[in-house]
Structures are given as structure tokens and as C-alpha cells.
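Just one protein chain is left out here, and the rest sit where they should.
Chains here go by letter, A, B and C, matching the order in which they are written, and residues are numbered from 1 within each.
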């Protein structure tokens, strides 16, 4: 299978390269980047010397369609909505890592992203690529809306409790902590080393575009509508996301019982690891890998369930999950090309 | 006034030195450290060369009582409860930076600290040194229980809303993020550079000893009892604490109104700075200083108030507030010796 | 005395504010910034709330000359050379933190900075502000060329050995390590958090513009011309510079003797601290302060002297030394307003 990457000059793009280069069933055929076309990817990323020394090219729809079977979009929001329809119509499979096809409701997209939304008919074709929850739909999809990094961590943490009806969804609060790579390689004061290092700051409080994505998916899985609080924080590290989730229990439940529920729930999911009672995961424990690690505490003093969920935002929160979805779409084992152990320390 | 520091070999101890060395009304008379006595403090901390080159001494109660008027305890929990009574009886003023005299109820201390508590009669003498809220009591105190780092940040953020009755205290959730200096200079795997760097981890989920301290103070100020959720996280930085507070509003309130309330509330407090609507503080903005910066968002989607409060844990969360309390006790301006601007970047 | 700061929106600019705001003899009269004029400095730097809430203004030479006695230039290279002459002619004292007036030879400036140089007549007026070595000239200067960060660390390390003739200057090698604040607040891929964190890189190898500044000063002090190697490295921290200096000894000399020579040499210099034999300084030990700490090793195996010199690049390497020079020019104690202890940890 021949794959292309649009937006190959960004962090998610090169992370796709890292996984695809060792994937047994896929060949990287084209690297596409509007802003850096003409250069070799190793000029922008010397770590790819001897690994992948392909040129970055402009998008030529016909040429791409001819050379490539599968296209990854590692582009900022607002880009793929204009390109995906053309490629779908030419028969390519598309996996979009941006937010353009995640929200079913174009008005919500416009409200939270402050941009026009993708065409409704294509929105309807898109399958939300949270691999552990939409396996069957993913298998038959031509267009995957790959989940956001925060939603992946938050949803893998919340959904079992939500689906099992353990918690009152109206009380749901998600406190997110992310490394700086989530904002991409673009330069801005907000990602200046001296502004991020030895610092923690909240951002987009109450208005982050991942909020409706989380709410929509909870509704899709449970049938229940919810308005939740989600507060993202930037912390001084490169990779990793932690979501600390708080929700009131409907009925008393011990930590041991909660952990047991989660273990059973994720029993057959290769990439989810549930910690034993009394242990909570750290982002470093999934660094560079496609795992999502989850710890659970039931606090009887407050009658709340606390769920701590960690991923590597560039892997399970972006490129790794995209590969996982590609595997599912093609009937390959979902871990094909993804069996990297976290690099610790 | 002559001051001594017990536990001068720890981070809070040397931070007291940093402030006292430039304080116009105080002289550092003795540095006391059981474990490193005999050494000069500059051997342990070369940054103090030419600044403070005093020896570290053993505790000799009579000698200390003779030389010193005021004693700071920068010791781990369980130490000051045995020493403070003797020094109080000899007429010294004591400011205890540990948790030993913070909880009124000895049973709570024993439950959360898992140690025997201080003698009840001395617990009753202790004044909780949250400077902005107990000014009058502090002025007349002989023994100050200096607040913990998380409680200082959390309480300065919550108490105005709690006192004004804006929020439902039963819904209170505090998500804390701290740098590694909060755990002190003692060596352990948990503070190993390679385990902290590029990592975030939750710890003591549901069982952190600062929880009852926060609850007790909310009750002291509002008369209302509450069981709240507090989850501390270790993030890869040295100094700084952020508390992100969530609570449901009793009545609708705009962000602008909430900010205005807070501004009025803290109008005469030198060290509290309330951000304008739409701005949230970052820990770096208080680095090395005694400020507490607060940002507020009222989210009408969820009917929740979010309060973000930051301090430097070693300053306002420990040694700086201790100096502030010393100033109040002596009738000096509360900012005497504390007018350091945050070092940015 | 009334002071103004041109380039008040950069890191050196706000660091000047941090020191001047507490200086007993100076008042900050004007903050000038071309690119951000019209804003209040606290909008760009919330850490200055309640500390310094002045507007940033455009440069109006007449207005500035009327209001201000002393002007600090915290501007990128190429700016002050055009403004300083006007202000000097109007009788103001100027302290230039940029490189524009450091090199006596305009051709060297043009070669290393790749820009036209300042007017020769003004170059001749400028006094190189390495406080410990040019005290008398500084006292009588109207224009100070404040040294670069690397040259300050390197020269304070090398000059005693060079002046005493202990080492062969033809063998001089300086390996520099700097935090990211040295490159300023401007955004670029090179200062992106994800590119700096968990990384070390050399830059401008063999062509860094601080090279001729170091060589010129060694010649000024010793009379000897030298071509030295200087290699700067960016390491993942915000503040701090270390220079590791290597030079062959002319005659055998023990570490103890070398240390003793240095101690005597700097005996009356408030801001230089020489470590005992067997101890070497770390940048954190001078963090936020105006100290330069120096450690020395004489290695008889290789017949080389190794000198390790550390400063806070924003303080002794920029704004702190500028204040020190201002103090000298005005006959005040050189440490006035600069007695901040390093913040440790």
C-alpha cells in the first residue's frame, strides 16, 4: 500500500514517518508540504538522515491520486476540508488528523473553531477514529476523522464509566495538562522556550475546541447529552498529555471495583493499560508509544470518581492512532508497526 | 530583632536566608540543622558565598533561647511539635512552616499525617498564618502555623467566592500542579531528575494532608463544612504552584462581575493581584516573589466558576509568607524585606 | 536621577526594570519600545502588575532628552548606533547593552556582525563596561558599551591568568554553554520549546560575534594579540552561562596556587566569587544575581589550566552589569540596588 502525507513538515507529519518507515505493509510514496516544498525533509529534520530522505512536494491532486492509495492529513484546521472531498472522489482513503471532520454539526465547528465548516455530506461520511470504540465503523470507512489529543486521553478515561452508568455526567470535569508539542512547530511567543520552561499556564479556559468533540462522543456512546468543563494547561515538557477527570458517582463503588470494571472493559484492547488500585500513571510511562494508561480512584469522602489518563499526544493522540486506524481499515492487526515500547527514562 | 532558623539546610531554610539577609529590621543570629551541624551553610549552598557564611549548629534550647527572639521552623512534619513548646515557654516567638500546628483537631492530624499530633494546648495557641485572612490574630500571636503551599494557593483563590457565597461548596474541586521543590531537598526516586523531567504524575490522590487544612480554613471563614476533592500533580519545574479550582455557581454571574468582586475583595492586599477578564496567571509571573496571582472565569455553559491561582511555593507558599507574618506580628509594613519583583523570564 | 529604557519590551529591558524599581537613587521615567508602543508594559509582562505599570512609548529624541538623564539601550545590534549620537550630543549619559559600540575597529564590526558599524568618533568615546577591569574609565564615561554575556563570563575567567602571564594565549579555547534567554524574546524555530528542551546544540561555530570582543579585551589588558576558539552551545535552560576555558600553562602551577592567585586578584571585587580547590561553580548558584563565580583546576597530566566561570546572562551578562556601571559612573557603591541573593533552588 502506498501512502502520502500532507503536512509532512509538522510534528505529526514526521511522527507518521517514524512509524510508517518501519511498517511492513506500507510504503511512504509522497511527502507533501505547501510551505516547504522543494526541500528535502532531512533538511528540516536532520534526525531523518539515512532514514527518510524524500523531497517535500506541492499538492497536485491528479499526481497524488495516481501515486497514492492512502493519504494522511497532518494539517492545521481549515485545510483538509477543502482537499479531502477531491481525494475521496478520486477513490483515495483519507485519514485526517485535524479537527475538520470531527464534529457532526457544522454550526458547532463554526462556533468553536471560528471558521467555516466542511461540507455536510462529507461530514456524514467521516468516521470518528477513536479506535477502541468505533472498530467496526472504522473497518468500513473511507474517511477517518482522527481524534484530537485531549479527547483521546479524556474519552478513553471517561467512556467506560459513562457507558456503564457509574457517574453523573452533569458533574463531569476534565483538567488537562499537555506538553508543548501539541501546539505544533509553528513559532509563537506561546511556544518560546523561555515562556514555557519553569512555567505552567492555563489557556482557552472554557472555550477550547476539543470540548464539543468530547461531549459529542460521550453522547454518541451513552445517548446522554452533557455540558462538561474542560480546562487545558500547558506544562514544561515536549510530549505527553494527562487528563484528570472528576465525576460524582451515582452509587457507592470502591476503587477496587472501579479498577476491575475498567480492566474488564479494556480486556481485549491492546493499547489500553489499567493500573492496579493505588497506582496512577505518569506521561513518561507512555512516552513515544501508542499506549493509553489509566488509573482510577474512588473517593468515598466526596463520593467522586477520579480517573487519570495519559497518552503521548503525538502518538496515541495523533499519528499513532492514525496508523492504528489504518491497520483496522485494512484488516491488519491493530498494533502492526506500532509495537514500540515507551522510551524510559 | 534576632532570628534563628531551625532546618536551615533545606530549601525553605535557605529561602528564609535569602529574604532575611536583606530585611532592615532583622538579623540572622543562628542557623540550626541537626543533620548537617558543624558545616558552614555555604558548603551546602555555594550560592550563599559572601552572602551568609554562618555555621550550622545543633539545637541547644537554652543557648538558642538566649541568643534569639524569633525562631523559624523549616522542618519536616513531626519535628516542631516537640520543640515549639519549650521555646514558647521560654518566651520566644515561633513561626512554624511545617504542618504540625495547622490542624485544630489532633485526630485529623493523626489520620492525615499518620503521626501523633502536637499537644492540644499548644494547638490552641497557634494562629493560622494565612496573612490576608487572619491579620488581626497574627498581630497578637506568639505561635504561627504557617500555611502549606497548596492551601495558600487554593484558599486565596477560593475564599473570596466562598465568603461571598457565590458558589456551592459541596461541588468544590481543586486540581493542583506543583514544581519539585515542594518535596524538599531530601533524595528519593520521586525527585530524581530523570523521573520528573518530561513527565507529569498525580500523587496522594484523595489522601493528601493539605486537604483537611483547606477544608478547616473554609469552615473557619464561612462557617460551612465541606468535603472537597484535591488532587496534586508533580510537573517538571522547580518552583511554582497552580491551583485550578472548580465550583458550581449558586446564581448566574458573569466573568466581569466575578473579577470585579475579587478585585474589591483584595483591594488593600499588597501581595494579591487579580487578572483582568480573559487573562489567567502563569506560575512564572510570580517566580521568586511573594505574590499570589488570580484569574477567574465564569462559564455559563456549565454554570461553573473556575479560579486559577498561582504562587511561588517556596515564597508565598512557605518562607515569604513566614516573613510576611513576622512583619505583621511586629507592626511593620507587611511587605518589608519582601519587595522582590518576579524574575522573568 | 531619571532613567529611560529603550527596548523595554525585551528580556534585558524588563530585567533593568526589576533592578531599577528598587534602586534607591534612580527613578524609571520612560519606557520606550518602537514595536509595542501604546501598550502598557504590564500587558506584555503581567509579572510587572503593581510593580511597574508604565506605558511603552515611541522614541521622541527631544522629549526623551528633556525628561531623562540616563538612557539604557536594550536593543538588538544595529539600533543604538543610530540613536546614541543624538542623545550624547544632547548631554545624556548612555549605557548600551548591544554590541554596537564594543569593537574599536569598525571593520571588525562589519565583518562579524555583517552590518555597517557606528561612527568612528563615537566608537572612540565608548568605554567598555567590564566593571571589574575598567573602573576608572567607567567613572568618567558618557557612553558605556556594556559587555556581551559570553565575553563577561569568559573574560572574568581568563583575564587574571592572562594578565599574570600564567598561560599561553595562543592555546586559548572557550567552550560556552548558554540558556535560551540570551537570544531574546523574539520568536524563531531556534527558540521553540520543543526544539530546545531535551536538547543541546552548538551554533555559530567559529563565527560568533563575541569572539572579537573577547580577543580585543584580552589584548587591551595584556597587550598581546590572540586568535582564540570560542564555541557557543544552547542548552535547555532559561538563564545562565557557563564558559569552560582551556589554556596551556607557561610554567607548572598547582590548583591551590592558581586558586590563591585568583582570590587575591579579585579580593576587592564584590561580585566575583572564587571557589576553593576541588569545587566548581554551577549556573544555578548565581541565578538572578549579579555574581560571577569561578572555579579553577590545574591539570598536571596535560599541563593545562581549566577555568570554569558562570554568570546569569541576563544579570551580570546584561542588565545587572549595566546597573553596576551606572553606579560606578555616579560614584555610588557598585552594589547599590544589586544586592539580590541568587534564588536557589
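The definition used in the following text is that a residue touches a chain if its C-beta (ideal position, glycine included) is under 8 Å from a C-beta of that chain, and two chains touch if they have at least 3 such contacts.
Just so we're clear, the structure is a prediction, and the values are computed from it rather than from any experiment.
Seen in the complete assembly, the chain not on display touches A, B, C.
Interface note for the absent chain: among C:99, C:182, C:240 or C:320, the touching residue is C:240. Within the set C:308, C:322 or C:340, the residue that contacts the chain not displayed is C:308. Of the candidate positions C:46, C:160, C:184 or C:295, contact with the hidden chain is made by C:295. For chain C, the list of residues touching the undisplayed chain reads 171, 173, 175, 177, 179, 194-195, 197-203, 205-206, 227-229, 231, 233, 235-240, 242, 244, 246, 280-284, 287, 295, 297, 299, 301-302, 304, 306, 308, 310, 345. For chain A, the residues touching the absent chain in the complete assembly are 11, 14, 17-18, 21-22, 45-52, 181, 185, 197-198, 238-239, 270, 273, 275, 279, 281-282, 284-289, 291, 293, 314, 339-345.
Not every partner is drawn; the one left out touches chain B at residues 11, 179-181, 185, 187-189, 191-198, 236-238.
Everything below uses one rule, namely that only the chains that are shown with their structure count from here on.
When the CA atoms of chain A are superposed on chain B, the rotation angle comes to 180 degrees, reported as a multiple of 5. Legend note: the chain whose CA centroid lies nearest the centroid of all displayed protein CA atoms is B. Averaging Cα coordinates per chain places chain A and chain C 45 Å apart. Annotation: 38 Å between the Cα-based centres of chain A and chain B.
Chain centres here are Cα averages; for chain B and chain C they lie 36 Å apart.
Looking at chain B, one finds that residues 197-198, 238-239, 281-282, 284, 287, 345 touch two or more other chains.
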